[in-house]
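Every protein chain except one is present and positioned as in the full complex.
What follows is chain A.
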Amino acid sequence: MDSAIRLENVCVNFDERFYLNQINWTIEPSQHWVITGTNGSGKSALAAVLAGVGDIEQGTLTGLPGRVGLVSFEAQAELIAKELKKDDADIMDVISVGTPVQEMIFSDCADPELASELVEKFGLSHLLDRAFRKLSTGETRKVMLVRALSSKPELLILDEPFDGLDVDTLAMLQQHLASIIETTPMVLVLNRFDEMPDFITHVAYLEKASDDCGQLTFKVDRQDNSAFSELYQLLHLKTTDLQVPKPDPAAQIPALDANQPLVKLTNATIKYGDTVIVDNLNWTIEPGKHWQLSGPNGSGKTGVLSLITGDHPQCYTNDIFVFGFQRGNGESIWQIKQFIGYVSTALQWEYRVSVSCKNVIISGFYDSIGMYSKSTDNQKKIADEWLALLGMSDRADQPFNKLSYGDQRLLLIARAMVKHPPLLILDEPCLGLDDMNRQLVLALIEKICEGNETTVLYVNHHAEDKIAGIEQYLALEKNG
């Protein structure tokens, strides 16, 4: 391959069953890519596009070399179907044996010497005379790999090549691939990061845009360690079977009367001197009804939230009912805070104490910034489960303040949720995050929203940034 393969705004239609949207991607001759992503995001489809599959409806695809080697389940299935068809098409009254393996490999082979060597290495020698269609799935796969590798491809596309291979064959294949990296650019589709060979230089990440459409969202250079580990975490969060850990049974939050609202603000007003920030706001949050609160800077979003959390001194001069307490009747703020999980940029700034990542999560049980009580074994166990969910188990004992901004945000969300509070307040949870970290945070929030009893109050600058499942909206306007 002499020149780069370029996909510019490419939209592909796969028999109207699946689409890829607006792909922009350049593969330089010296690069080796892995395509990864969530289920149904179109990883195999994107790989197949490079082998000429699908109708390009928009955009341009240039630089595709003449000889492309493709190994995938789809190509494998197609080949087997073709073989079976030969049988059906046989008009002579002879029992067809189908094409033998020998012919499948050597009839149109660019490098027979290499093919022989690989047949040996893949342990196919004793199968050469057998009909291709009689082989097991694993054996047909190996045949396809030998065909592709010995075809002197200018671009080699391997879709899940390591699936179902035994340990020795896997090692042999990896070694062979490593030996041809100078001459053959490769694109591998992999579902798991830990299978990624060392020679891979770049990773392309796809997301599901809708049920039948995928898009390429991130392209990461492997040299970029932080982006690479974030992508790993994102894939982990999107694909893990791990669930949000259960709360600590020893630290039960008192039960609330299900017939009462969680929060009821009556004519809530915040003012400083003569400046009115919030003017006679009436707002009720019923259990189970998620809310989105939006409004421009200075519209009093944070003020309203702090009336609810008890952080605003004027919560004592307002008519506020929260979690069964009419404020200002001898309750302490810790009695209020136990019902709330809270995440905001301000919290992240305030979280300056030197604490390990694990303790940041555990501090959510105590509503404290930092840890001032001895944690129980069970709390430690729950924190470990959260770290596993976040894909951050390796960072359990690292100091919180040494983490990336995005990782800190993930931990603070886990901290807010660790006790499964009746109300989870996410105050601009994506503020200040780049796109990848936004995706990470949203993936975690979605995970949290799956089947938990927590009522979510999502606060965002822009009313149009919505989260699935939120149906009530309160938009504040700037006063004066």
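Here, contacts are C-beta pairs under 8 Å (C-beta built on N, C-alpha and C of every residue); 3 or more make two chains touch, one makes a residue touch a chain; residues count from 1.
Convention: contacts and distances are computed from a predicted model.
The chain that is not shown carries the UniProt protein name "Ketol-acid reductoisomerase (NADP(+))", picked from "Ketol-acid reductoisomerase (NADP(+))", "Aspartyl/glutamyl-tRNA(Asn/Gln) amidotransferase subunit B", "Succinate dehydrogenase cytochrome b subunit" or "ATP phosphoribosyltransferase".
Considering the full assembly, A:371 is the residue among A:371, A:403, A:431 or A:474 that touches the omitted chain.
When you scan A:314, A:348, A:376 or A:393 for touch with the missing chain, the hit is A:314. Only one of A:72, A:169 or A:359 touches the chain withheld from this view, namely A:359. In the full complex, chain A touches the hidden chain at residues 272-273, 310-311, 313-317, 330-335, 350, 353-356, 359, 363, 366-375.
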